[in-house]
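Excluded from the complex is one protein chain; the other protein chains are retained at their positions.
And now, chain A:
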Amino acid sequence: VAKTSLTSPPWPEVELPDPVEEAKYHAEVVQKVNKMIATGQYGRLFAVVHFASKQWKITSEDLIMMDNVLEAECGDRIRMEKVLLVGADDFTLIGRPLLGKDLVRVEATVIEKTESWPKINMHFWKRHNYQRKKIIMNPQTVLRINTIEIFPCLS
């Protein structure tokens, strides 16, 4: 059959590597990373955590402020689940979408529970004698991330 413009797809042809060899390579890499974690050859760990409907990139000794109330007293320790990503200098563990609870452990303490600075909500229509002014102060909580730990239970 003659070659038309639609014989070959517009993207360049790529061949994927052999699945058997790929599986071997993956197992090797996983073992290496496990060893590194077990011996403790990582420096600073950073994690991406989903908390209070936002995603935060956190390290140890970090301060986080959220615009809502937490039902915990000041000085309470909190363990954050819903970890999306954990990384160090040489390796990262990407969750799909979350990482297991037996892999990562993120601890935080509640430090402060304050209100935000008074924000002014104003609406004004000109020539219509319409103005509304409202001062809003949202409650805020400040957390400090104590530690991020990982355990060598990859597979």
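As a convention for this text, a contact is a pair of C-beta atoms (placed from the backbone, for glycine too) under 8 Å apart; a residue touches a chain by one contact, two chains touch by 3 or more; residues count from 1.
Rule of thumb we're sticking to: contacts and distances are computed from a predicted model.
> Can you work out the missing subunit's protein name as recorded in UniProt? Choose among "Phospholipid-transporting ATPase", "ATP synthase subunit b", "Proteasome subunit alpha type" or "Large ribosomal subunit protein bL20m".
Its UniProt record gives the name "Large ribosomal subunit protein bL20m".
> In the whole complex, not just what's shown, which of A:V33, A:V48, A:I64 or A:I148 touches the removed chain?
A:V48
> Would you mind spotting which of A:L85, A:V104 or A:I145 touches the chain that isn't drawn?
Here the residue in touch with the unshown chain is A:L85.
> By the contact criterion defined above, which parts of chain A meet the unshown chain? Give residue numbers in ascending order.
1-2, 4, 9, 11, 14, 16, 46, 48, 55, 57, 84-85, 87, 89, 92, 94-97, 119-124, 131, 133
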